[in-house]
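Supplied in structure tokens, the structure appears directly below.
Every protein chain except one is present and positioned as in the full complex.
Letters A, B, C and D mark the chains in the order given here, with residues in each chain numbered from 1 onward.
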Amino acid sequence: MNPVLAVDGLVVHFPARHGPPVRAVDGVSFTVAERETLGLVGESGCGKSTVSNAIVGLVQPTGGEVRVAGMPVRGADRRTLREIRAKAQIVFQDPATSLNPRMTVGAAIGEPLLVRGLARGRELRERVAALLTEVGLRPEHASRYPHQFSGGQRQRIVIARALALRPALLLCDEPVSALDVSVRAQILNLLVELQQSHAMACLFVSHDLAVVRHVCDRVAVMYLGHLMELAPRDALYTTPRHPYTRALLAAVPEPDPALQRAKPRVPLKGEIPSPAAPPQGCVFHTRCPMAIAHCREEVPAWRHLGETLVACHRAEETPAP
Amino acid sequence: MLRHIAGRVGQAIVTTFGVLTLVFFLMRLSGDPTLLLVPQGASAHQIAILRHQLGFDRPLIVQYVAYLRQLLQGNLGMSLVQRMPVASILGSRIPYTTELAAGSLVVAVGIGIPAGVAMAVWRGSLLERSLAALVFAGQSMPTFWSGILMILLFGVVLGWLPTSGVAGLPSLIMPSIALGALSMASFARMTRIAVLDELSRDYVAAARARGLSLGAAVVRHVARNAAIPVVTVAALEIGNLLAGAVIVETVFAWPGIGQLAIQAIAARDFLVVQAIVLFVSFVFIVMNLLADVVYAVIDPRIRLSS
Amino acid sequence: MGIMKTAFLAAAITTIGIAGLIGAPAPALAAPKTKLTVDLPNDVATMDPQLQWDTDSYSVYRNIFDNLVTRNTSGKIVGQVASSWHYKSPTEIVFTIRNDIRFQDGSKLTPADVVYSVERITNPAFKSPQLSQFDEITSAAVTGPNEVTLTTKSPYPVLLAQLVKLSIVPKAYIEKVGNTQFNLHPIGSGPYKLADWQHGVRSVLTATPGYWGGKPPFEKVVFRVVPQDATRVADLRAGVADIVRQITPDDAKSLQSDHAVKVLAVPTERVGYLFVNAQWGPTKDVRVRRAIAMAIDRKGLISALLGGYAKPVNVVLTPASFGYPTGIKPWPYDPQKAAALIKAAGAEGARLPFLTSPAYPQNIIQAIQQMLDQVGLKVVIHQMDQASYLRDRQGTPQEAGSLAFGLWSCACQDADGTIWPLFHTGSIWSKYSNLAFDKAVDAARSTLDAKARMADYHTAFEILHRDVPGVGLYQADAIYGARDQLQWTPTPNEAFFIMDMKWK
Amino acid sequence: MNGRFTPGIAAILGLLAIYVFVAVLAPWIVPHNPLRQILLLRLRPPLTYSPSAGWFLLGTDDVGRDLLSRVVDGARASLMVGALSVSVSLLSGTVFGLLAGWFRGWIAIVVMRIVDIVLSIPAILLAVLTVAVLGPSFANLILVLGLTRWPRYTRVAYAQTLQVATLPYIRAAEMAGARAPRILLRHILPNIAGPLMVVATTEFGLMILFEAGLSFLGLGIQPPYPSWGSIMSEGQNYVASAWWMTVFPGICLFGVVLCVNLLGDWLRDRLDPRAQSR
Partner (left out) sequence: MSVALQVSDLRLAIGGVNVVDGIAFSVAPGEVMALVGESGCGKSLTAQALLRLLPRQVRQTGGRILLEGEDITALPERRLRQIRGRRISMIFQEPQAALDPLSPVGAQVREASGLASVAAREAVRRMLAEVGIADPDRRIDQYPFELSGGMCQRVMIASALISRPAVLVADEPTTALDVTIQAQILDLLRRLAAERGTAIVLITHDMGVVADIAERVAVMYAGRIAEIGPTAAVFSRPRHPYTALLLAAIPRLADEPKSRLAVIEGSVPQPSEYGAGCRFVGRCPFADARCNAEPPPLLETDDGHFSACWHTERLA
């Protein structure tokens, strides 16, 4: 079966004004199958958002290959890019800046249809109304402006716009991070429902391990431009193979005092190195509690360990859960 | 830092070259000075001879190349009207221009910046409104009017200040006020915005949470941060000062390059005009470079990176 | 808010302090007047007298140099460097040169210097803008111990009047230092020498000790550059300047109430006239041109706008110049007849571009515009800068507009210097061609017989009167403002001889 | 001045409305023909009455025209110079700024270099030179003012476009398939219009003053038509003897420049959410 999204050895470097380029993404490979949701987690600056932007050509890949529904993104001309963007849509993190404040909600949702000549006039209005209804808003909201809506409602509008073209792939870039807790659940529920009802593939980028676990089938962990581990959800959360995955899981505070305080405290030492000057060998070795001399010298291979793909020299030494 | 300055100088050279080219062709398109040089009764033939002697009958591009070649040798040429090296004409005016620019900057900065800070700190107060009115008043009068009013009041009626000309500090005061008033509003406005901007930042709240008074926070922290955009304005304002100087210098008989520029344009004294423009863009560039240096002094992010 | 307050206090004190510093005393008037301060509207363009002849340059350098001949206060041409002259033939004139004149560097002024001065200004390579005033001279030669002979192409009646503008420069000095240095550090034989010249600021002259013509009245003369009319007047009233050149008639009137100052005015050879394009546009029709001449109320203009500091003229020339015709009456002021003429010419509502520049009095131009509009024309003012104005005015008949205001002076006080360039066929100023007129002015140019010339000019002016290629409006006054103590009579040729002034 | 709609700002807007109203209605409300000279009645002080011509409330000018009528009629020229020249430079400056900010690369380099070139020539010199080349006319005056001032807008438009272009809703428009013209006009332009309007308000006042300066140099509005600047420059020789010739147009000019400046500041505060708190 052809994956909806195939990312193979993706490299994105940003030139810096002074000094070496920023190696935002440095050789990332994964696929997303139809109807599948892949989570991409990592801390700020790890390159996870760059990956999602590169998939739709919002940033130019430096190397590697990305295919959306079989179409190569790298070197795509303007028309192909337009087609790719019909297949893959993005929901951004901040609903406050995702909508043009000077454009009505209806115009925003209808824009993809209008500029591609897919609908106009009454038909356009009807399709916008249907989309609004689908995300839990009312058709009459179409004539209002974004500032008249709350954050959660705005994110619904953004989702409606992303759905307008019936994409095969939905990229969610931290879609709930900017939302309040009580609203976050609404949006997560909506995303899960829509993903299922539209039979979309989904790449879910987030720093929140609990949220990712909630919506994803498989999860990839990124650190400093590299994938550390990629595994089916349950495998990742129950038997994390990479020390970074374990550290992340340990660091997430559980909203349950009893559980949280019983957790073993093994906070990671130090800070994330600069992606402009990543460490030699395994990029994580500077903070890794298990690092040995070998880790400083050789980049660990991306290899299978059961269902899990992992990049760690000492992945086998995982302590029993 | 050095690389940055080298880049700036490179840009500056391109800019200067563009300025020269633009002004060269504008000037030549506006006619040549032959007619202004001949006596009233000269015949067409006589005019043609003089034009030929002065070289204005050559194709424009030839004149342009000749001019550039001469310039590259560091020669600004001879004024057609004054029959003197342009460099010495300009040289004799620059000190006066500098004096006036400095004087008006003192007025603009000395009033504009404290007013701007006060307007930001006492935002919404009566003080802010009165300062705003004062500051804008300076910018809302044509200088030729305010200048003559001042001359009449302080020069003729009260006799406190010399009515015109250059005679030390007293003669500098009125032109500086007339000219400085124009930039004062820019400084006040920019300072106000910069200070307001900084006042809304967390580090001010943090400083106050540490027990600093608002005033101390402004002096110790806000001032330097707000200085960065203000310095940018200062560099730009130099250009505005030179433009405004044209009229102020005429009114106060102040022998700066603004007056010279207008006279030279009127006389189609090309080389003088071009030299003035060259000088002004040079000042502009130096001021912007200076601003860069000031940024580096103020801001460790610029100083320490690279 | 403690630090804040202190900072503001400091700023306030600084500002007030600067204001306080200015308690400088007003310039005191010294008892024996040794320094005269003059405000000129423009800077001296060149100190080299053979390079520029605009009134401001002339006002300064004429005091440094002596000229071959000059005009006395009554306007008569008299000798200066030349003590006498006579015509050897209609094209040869012999000057006797004084032998008691020394340049300011101590060297003697010799006939060789006179020859050099003529040859220098007539050498095309020197690029003097005055070349056209002297290019009738074909040679200059020392023909005796104190004798110089000038030869002209043809009999040239205006020669003496032109020679009034020929300053004698030192040959040896210029050959030694070169033209550029001479311009910066000129040496002449006049009553004053240049002590300091700050371009655009001031030129300072000091008296030459032992000047052959007498003792200069002031030790020091400072010429300042003050472009703004109102500022010059303020300078005068505040005592910053002792005499200011070029003030407006309105300012002159308002100065009359100030007893410390006075207005010095004299009718000059400068004629205010209206150019009327006879070769293009609605004014090609002579009826329109005549109507224009009849539509202008010259007396009204003079009394209302010029405050009487002008006299009406009948032709485009002033009585101060040779050749002014006495018998010609001007077109009468008759708007009804003018309107009728315009109607007859079918020129009602015709658009007449009126070229002008900021150098000319705006109120007169606007008043003329209204007068012409009232007789049925539509005058549109095109105000541009002086250089563009000259370009268009001297361009083709199409470019020159229908009307232009002018203030003409040839600095030679002769009709030849006025109507020849203004109206002779082919002259750059002329948008008019009449062979009979050309013949008359050409004839007047090539005879030395004053009576014959007068007759020729009479003919010429009669033709101009009929054809109206221009309308003479008024003889302009030169108006100076001076401190009351200054004794001086200004002259029609706007010479600014310090030697003629006195302080009482 | 704190971004809220206060009585102060209402007064400013009201005053500006009166200015515009007077300017528009000038031909119908002037008591005298503003061009009609009565040489015998020149330089008369305010409140002069003439049995033949009637009242001259603000006096007459140096050729005997009614000053009140000229000031009222001059409002039209002055406000038009302000509005039109600001429109020209706003429009051209914004277009260049948008293009430079969106396409960046060599377009931005070229545009911003030209901006630097124009900015480093003193505006009034550039204006005088351009008038000399183009010749004098109202249209050329507007063009000259526009040509010398557009870089100010370009700078702002460029910086703002760079900033707005990074916002997610622009990404979203690209995702929607919108092409550059649509993104620039529908998405970026409306969102950078605020800061540009702030610049425009200050420039409006400056342009009116600039025209006054050009009038002073004899290159402003063509006589005999009045603008405040030209009335004042005609009156500058009479500051001492006929104060009314400069004072009344001066007050009008002062008022309008002050109003637009205050309006601009208010607009800026309103647009800047950060400036509203604390």
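FYI, a residue touches a chain if its C-beta (ideal position, glycine included) is under 8 Å from a C-beta of that chain, and two chains touch if they have at least 3 such contacts.
Note that this is a predicted model, so its numbers are computed, not measured.
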Listed residues B:Leu71, B:Ala87, B:Val106 or B:Ile298, member touching the removed chain: B:Ile298
Per the touch definition above, residue among A:Arg23, A:Arg213, A:His242 or A:His313 touching the missing chain: A:Arg213
Contacts of subunit B with the absent chain, listed as residue ranges: 123-124, 201-203, 205-213, 220-221, 224-225, 298-301, 304
Contact set of subunit A toward the excluded chain (per top definition): 43-44, 150-153, 180-186, 188-189, 192, 207, 209-211, 213-216, 233, 237, 247-261, 265, 267-268, 271-272, 287
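As a working rule, only the chains that are shown with their structure count from here on.
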Chain pair with the most C-beta contacts: B-C
Greatest separation from subunit A - chain, by CA centre: C
Centroid spacing, where centroids are CA-atom means, of subunit A and subunit C in whole angstrom: 85
Mean-CA-position distance for subunit D and subunit A (Å): 50
Residues of subunit C engaged with two or more neighbouring chains: 230, 385, 387-388
Interface residues, subunit B side, partner subunit C - complex: 30-31, 33, 35-44, 46-47, 49-50, 53-54, 78, 81-85, 88-89, 92-93, 96, 106, 110-111, 114, 118, 121, 148, 151-152, 155-156, 159-166, 169-170, 173, 213-216, 218-219, 250-253, 255, 259-260, 263, 265-268
Residue numbers on subunit B that touch subunit D, as the complex places them: 11, 14-16, 18-19, 22-23, 26-27, 29-31, 123-124, 128-129, 132-133, 136-137, 139-145, 148-149, 152, 156, 185, 189, 193, 196-197, 199-200, 236, 239-240, 242-244, 246-247, 258, 261-262, 265, 273, 276-277, 280-281, 284-285
In the complex with subunit A, residue positions of subunit D that touch it: 167-169, 171-179, 182, 186-187, 190-191
